[in-house]
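So, chain A:
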Amino acid sequence: MTALPLWFALVPAALIGVGLYGIVVHPQPLRKLVSFNVVGSGAFLLFGAVARRGAAVPLNGDPVPQALLITGIVVAFCASALAVMLILQLHDRSGDTSLEPAGEA
Partner candidate 1 sequence: MDAVVDFMSIVAIVAGAAFFAAGTIGLLRFPDTMTRLHALTKADNLGVGLVILGLLPRAGSITAGIKLLLVWLLVLFAGAIVSQLVGRVASREPPR
Partner candidate 2 sequence: MAADALLPAVVMVPFGGALIAFALGGRWTRLTAYATIATGTAIAACIARASLADGQTLVYHVGGWHPPLGLALTANALAAAMIAGVAVVVCGIAVFAHRDFGQPHAVREARAPLVFWPLLLAVWGALDLAFVSNDLFTLYVALELLTFGGVPLVCLDGRAETLRAALRYALFALTGSILYLAGCVMLYGAYGTLDITLLGARVRPGVVAWTATTMMTAGLLAKTALFPLHLWLPPAHAGAPAAASAALSALVIKGSWFVVVRVWYDAMASAVTFASAQVLAALGAAAIVFASVTALRQPRLKLLVAYSTLAQIGYLFLMFPLAFDATGSAIMHGAALQGGVLQALSHATAKAAMFMAAGLVYAALGHDRIADLGGVARAMPVTTATFALSGIALMGVLPSGAYVAKKLMLDAADASGQWWWGVVLKGGAAFTAGYVIHVLYRALRPNTNVSVAPVPRASELAALGLAIASFLLAFAGTTAIGTFDLGGTLVAVGGGALLAIFVASKGSRVPGVALCGDLDRALRRWTPASLFLLLLATAFGVALKAGH
């Protein structure tokens, strides 16, 4: 493996780990969502490294993962948008976006 994809393969793995930690420990859903996006971009970067490895002259990368990535980024954005709107509506109606069951938090 050349130097380029190795850096861009190990760092995404670490990003996935860091984001997963944030998803577990943050009590505020908005912070969980940021962590989710970090995990997501880690997975996407990993796919990017895979695409770069699959370069074949004259292409600089395998176009199939690149196309899947565009789909994946748009889907992840929609998921984030839905979650953000849920957070805001929950906040409007209860003033507390905590995820813990009522009366037991």
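Please note the rule applied: a contact is a pair of C-beta atoms (placed from the backbone, for glycine too) under 8 Å apart; a residue touches a chain by one contact, two chains touch by 3 or more; residues count from 1.
Candidate selection criterion: all candidates are chains of the complex that A comes from, given by their letters.
Note that the structure is predicted; figures quoted are calculated from it, not measured.
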item	value
Of the listed candidates 1 or 2, the one touching chain A in this complex	2
Chain A residues touching candidate 2 - in the complex, by the definition given at the top	16, 20, 23-25, 29, 32-33, 36, 39-40, 42-43, 46-47, 50, 53-54, 64-65, 68, 71-72, 75-76, 78-79, 82-83, 86-87, 89-90, 93-94, 97-102, 104
